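Note that one protein chain is taken out, while the other chains of the complex remain in position.
On to chain A.
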């Protein structure tokens, strides 16, 4: 239960971190809050020659409005996101998802960027980023570029970032108007990874028709998933005509493949997932209608 030896690097700037990652190559891994990485090192499921600790890079922390979106630095802790009034007012889906991550002791250290770069399909932040069409900002010695969420999550625990690229921040679009948001998930114990869950946003027009909706899914694929065909089907309909259970059934029917493991079979996950979608839809629709 002790990690294998590694060389420790603690750069103070993003530029230094990016240069280190490029120089050290495959043997290096970024250490942020360490709440997913350190268990893997302790169990020796992962071994790296070098760890690049980005915890001392001040420019990676912060929450601010930028170009009509809410930018959150990758190194911002989940506890900071949870306590942020700006997150609560501008990106409510992120605010309601955060208390569901691990336990409060985990959120003290765990970071927004760490969770998204780790890309666990059962985690909350990747699903929220996908549901909201967030934009990831990454830096390498070759420069800075942005990656849209739909192109970012490549597979189980893998992203489309290159090995020398560092996630520095995530921009979450701000929804205006009459909108409502909810995250529902089922886990056997509070803080465990969800067996299945849903992260949903709904925006209504003045007469309660669905202007747009987003249906993000947790633990129901090898990446976070989104039921885009169902979103398109629901757009334009009066929200009062939409049965939450119907949304649950439609979403589960649209999923490409649902994982099966010792926590639950694919069939069980689909039943739980349909229920979580229905619950989240109910809450989000009520919030959108009544504020």
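Following the convention adopted for this analysis, a residue touches a chain if its C-beta (ideal position, glycine included) is under 8 Å from a C-beta of that chain, and two chains touch if they have at least 3 such contacts; residues count from 1.
What we mean here is this: contacts and distances are computed from a predicted model.
The chain not displayed here is annotated in its UniProt record as "(2Fe-2S)-binding protein", chosen from "Ferrous iron transport protein B", "Na(+)/H(+) antiporter subunit A", "(2Fe-2S)-binding protein" or "Cytochrome C oxidase subunit IV family protein".
Taking the complete complex into account, A:106 is the one of A:15, A:46 or A:106 that touches the chain left out. Counting over the whole complex, chain A has residues 1-8, 10, 31, 34-35, 38-39, 41-43, 51, 53, 55, 79, 102-106, 108-109, 189-191 touching the chain that is not drawn.
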